[in-house]
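Removed from the display is one protein chain of the complex; every other protein chain stays in position.
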Amino acid sequence: MEVKIGLVGAGWMGKAHTNSFVNALMNFGPEFGKPVFEMVSDVSEEAALHACKQLGYARWTNDWKELVSDSDVDVVDIATPNAFHYEVAKAALENGKHVYCEKPLTLSAEQSLELAKLAKQKGVVNYVGYNNVMNPASAYIKELIDSGKLGEITKFLGTYDQDGLLDPTLPITWRHINKFSGSGALGDLGSHLLSLSQFLLGNMDRVNALAKTVIKQRPVSPGSNEMAEVENDDVISMLIEYENGAVGTISSSRIATGRKNYLFYEIQGTEGTVHYSLERMNEVNVYFHADQEADRGFRTVFLSPEHKGYSAFYPAAGIAIGYNDMKVLEAHELLSAISIGSPYSCDFEFGAQIDNTVSAILESAKQQTWVSMQTKGGLTV
Amino acid sequence: MEVKIGLVGAGWMGKAHTNSFVNALMNFGPEFGKPVFEMVSDVSEEAALHACKQLGYARWTNDWKELVSDSDVDVVDIATPNAFHYEVAKAALENGKHVYCEKPLTLSAEQSLELAKLAKQKGVVNYVGYNNVMNPASAYIKELIDSGKLGEITKFLGTYDQDGLLDPTLPITWRHINKFSGSGALGDLGSHLLSLSQFLLGNMDRVNALAKTVIKQRPVSPGSNEMAEVENDDVISMLIEYENGAVGTISSSRIATGRKNYLFYEIQGTEGTVHYSLERMNEVNVYFHADQEADRGFRTVFLSPEHKGYSAFYPAAGIAIGYNDMKVLEAHELLSAISIGSPYSCDFEFGAQIDNTVSAILESAKQQTWVSMQTKGGLTV
Amino acid sequence: MEVKIGLVGAGWMGKAHTNSFVNALMNFGPEFGKPVFEMVSDVSEEAALHACKQLGYARWTNDWKELVSDSDVDVVDIATPNAFHYEVAKAALENGKHVYCEKPLTLSAEQSLELAKLAKQKGVVNYVGYNNVMNPASAYIKELIDSGKLGEITKFLGTYDQDGLLDPTLPITWRHINKFSGSGALGDLGSHLLSLSQFLLGNMDRVNALAKTVIKQRPVSPGSNEMAEVENDDVISMLIEYENGAVGTISSSRIATGRKNYLFYEIQGTEGTVHYSLERMNEVNVYFHADQEADRGFRTVFLSPEHKGYSAFYPAAGIAIGYNDMKVLEAHELLSAISIGSPYSCDFEFGAQIDNTVSAILESAKQQTWVSMQTKGGLTV
Partner (left out) sequence: MEVKIGLVGAGWMGKAHTNSFVNALMNFGPEFGKPVFEMVSDVSEEAALHACKQLGYARWTNDWKELVSDSDVDVVDIATPNAFHYEVAKAALENGKHVYCEKPLTLSAEQSLELAKLAKQKGVVNYVGYNNVMNPASAYIKELIDSGKLGEITKFLGTYDQDGLLDPTLPITWRHINKFSGSGALGDLGSHLLSLSQFLLGNMDRVNALAKTVIKQRPVSPGSNEMAEVENDDVISMLIEYENGAVGTISSSRIATGRKNYLFYEIQGTEGTVHYSLERMNEVNVYFHADQEADRGFRTVFLSPEHKGYSAFYPAAGIAIGYNDMKVLEAHELLSAISIGSPYSCDFEFGAQIDNTVSAILESAKQQTWVSMQTKGGLTV
């Protein structure tokens, strides 16, 4: 079955989505949905035209409203800046389109909940691109937890650190302005950990956060003496109490000297423990207390055809998948959901739950106190 | 110069201290203080007698008060259970003895402050056995910070996890009862991280903690059906704001399946980052932003004669020191302080500052709120 | 410029090549050669037809001779079983086609030399698919050597181990029969190390090898009681003396329990050392003796835009490339060579040099003695 794609946003992320659709087709075959590149829109006419030609779309427009209402578009693929997700997704849903929205769903817990409700009512496929959830490592770790092999979960420790914004002479960007980004390291990096936490451990009960802006001003443009205020967190750290009683700790920094793409987390349970680093994305470290005492140790398990998603790429263990391959699995899951109705993990409700958590964390950092989730037991969509 | 030692407490720790003195002598020579094993005391007459013979002490007693006032004892070495540290140390100080107290100094911030003041007034050597501070790795990391090679410190992340108390059928011990231990994982494990944090980053401004008792009851004895309440934290996690503005996160668990002696910490600065794990105690990982871009990476630096303390053991890099060697360096530092007046790191004021932090953390966990240090800028001793 | 591809061999490798061309186009753009999927051939009509449709080729044939002489084919892409490389490549060259041949070039040093000479004479692009050479890590390591940062090279240690053929009940395949494979672990795995050794350290002077067949017989088909003889090495190990005087050691096993894709090598020089494992393909470990003594250690350098090839995939360091991305870089290099005449590393002369080494190694293992390269200073093509 063909899946006709309408891409909104012709930048770097739009290209990445398109490439992922191509690779999903090449790796899984058309029986899981054949992407057809129907239409691309961008506010920049030039960008839209260039993307149309370069990425192989059939048509282009500079008016996304045209695209979301086009009768030949099956799924609206939203790769715009974050601040536009809400508007585009809402219109797409109202037109009865399937929607594939890059993370985050929106910049507001309320808007995300509204979209989740609308999507449910419309009965369309509604997908948020939290790609780390699609990592075969995530599937394996979820399996370890759900099977009980780790026992009762007692502790979560996670950190996502990069040093891309370390240099204080780098000029201000949308990432530093809350109306565009919502938050700093939290939304950009921490939210990936939140997605894994949500996927693997479920709902939180309450959070308590400490946020710091270390580089308080940045030049308005490269080399300029005019400075603009950085509005959000360079460094953030938080305590979490989960609904199941586990204690969580998450920290994130976008000025973490030496850390390149260091998404690390450890989940401790009464029967076993797992830890994982995205910088060594093909290795899951797992410990089973049930092993014989003299031989107990963390096992370095290389991803293999035993782990969901991997075999689309390689027939044997230990052949390295890459970061983009998570996005390819995401594109495949979306195509499958649309074409053959297969289940998927990151729907708008999932995305709204994360935006809800982000909102509670920001509130906590502001109020300097514990903040309880308003959504005990999850959202009511 | 001879240093006549009076050991209070003839158990496992007393033996460890004694062995460390012997090795300090063998590795450094008598010019840094020659330990003489003058007297040992234990409430158990049998234990005292046995230790006297086995460990090579000249005399023994079952009354520590006799020991602390013995004119032939230069330094009182306190290796009793934690709850007795205060009483013994106070009496020893009042008798004008040098005091070497195993960590923690006492179970109360107030008592520790009192001892610190008393020690200062008496002008004797007052030493708390936070052995991780004596690690050559700690000296190296402090040098990296103090020299400015890491720049301004922005983030601290630490965890100390063990799984020694994972098994719920293990009976209750003094560690689970607050009047003996003060706290759980915090005092037992976390305090080592606090000592490193204090040594390397200085004072904290405020703390915010979440503590959990996972195994709520334990048998009163092995195999018994009678259960006793566990009074303190199996798992604890905390946020820290340092006086210098850095964001800190520390967690600790004594039921951390698979983690054996996992004291890990990372210190991020604007010019460099260092991370360290006690499980690989001979390796310091350090990153310098000043390196050429194509060649930047965390360096795995093996301890070597370049790092303070190491050369007492080996003449070349990469020959593994062990955990006990930290205690040997501690014994050497104490002997040197007494015999030749050399400076030392972990005095009673240092120990009191940590007990003060522990107290704030416990208060925070109880009140579910941020707690500010009462000792901004450090204790006034 | 369009590059019209004629693919010979429609199996797993043919598909991998095709996908790589697609990704090369998506990542680099048409200015470095736009692949056009002109024709595919396979001895199986069904396979050819299926591949034509699935992979997007315009035409198909079951007669490769038709393909290699087709006037609309620019480059013949040889993805047949190894034993057919010679015949197809020779015919393609004689027809003046560019040739892209999967490794190894042929199963005989003589045939490979013949092809290298013929290719040179014809003046076409002649490319052998030793993909590990295209790894950005390889480019970085070559740069480290060529710049003199490692000093004079003194020692090479390499191993390539997998356990895919560990199970003795797995039936015999072409890999076990010399007329199809030439050798065992040596040709399959070891040759990748030889390609890196050749690329990085240049020519060898002589070799000395020990080979073992551990599983001497395998079933002719799954579950069969009829057994066939395994003709070649499960395990091989060799000493190497390089022309530059360095000492080399290479070992390889295809029954190396627990090793999944363990291509590891270390190059020691008088000023620095580098080591690398394909299982952690995004990390190069490098040590500079010129660093300050207290801070010396192996640096874990994550691949980044500083390293050739990487920036085609990601804009920042530490985002994991995968195994297939090496093949994408290979496809790009080939397309660039054809379309804009850019230089490339693995030509037929390079491939012939490796086949020559393989031949000397096999001779050494057979004669139980040192065997000198007949090609001191390299082949004369």
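The chains carry the letters A, B and C, assigned in the order they are written, with residues numbered from 1 in each.
The rule is simple: a residue touches a chain if its C-beta (ideal position, glycine included) is under 8 Å from a C-beta of that chain, and two chains touch if they have at least 3 such contacts.
Note that the structure is predicted; figures quoted are calculated from it, not measured.
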Problem set entry | Contacts of the hidden chain among displayed chains | A, B, C
Exercise. Of B:81, B:322 or B:377, which one is in contact with the hidden chain?
Worked result: B:322
Exercise. Considering the whole complex, which of B:89, B:113, B:278 or B:329 touches the chain not shown?
Worked result: B:278
Problem set entry | Contact with the hidden chain (one of C:121, C:173, C:270 or C:374) | C:270
Problem set entry | Chain not shown, touching residues in chain C | 150-152, 154-155, 157, 159, 161, 163, 166, 208-210, 212, 214, 234-239, 241, 245, 247-249, 251, 253, 255-259, 268-273, 287, 289, 296-298, 368-370
Exercise. Residues on chain B that touch the omitted chain in the whole complex?
Worked result: 12, 15, 18-19, 22-23, 26-27, 29, 54-55, 162, 164, 259-262, 278-283, 302, 304, 313-325
For this session: By the contact definition given up top, give the residues of chain A that touch the hidden chain.
Result: 140, 143, 283-286, 288, 291, 293-302, 304, 306-307
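The criterion applied here is as follows: only the chains that are shown with their structure count from here on.
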For this session: Please report how many Å separate the Cα centroid of chain A from that of chain B, as a whole number.
Result: 42
For this session: Express in whole angstrom the distance between the two chain centres, defined as the mean CA positions of chain B and chain C.
Result: 55
Problem set entry | Set of chain B residues in contact with two or more other chains | 296-298
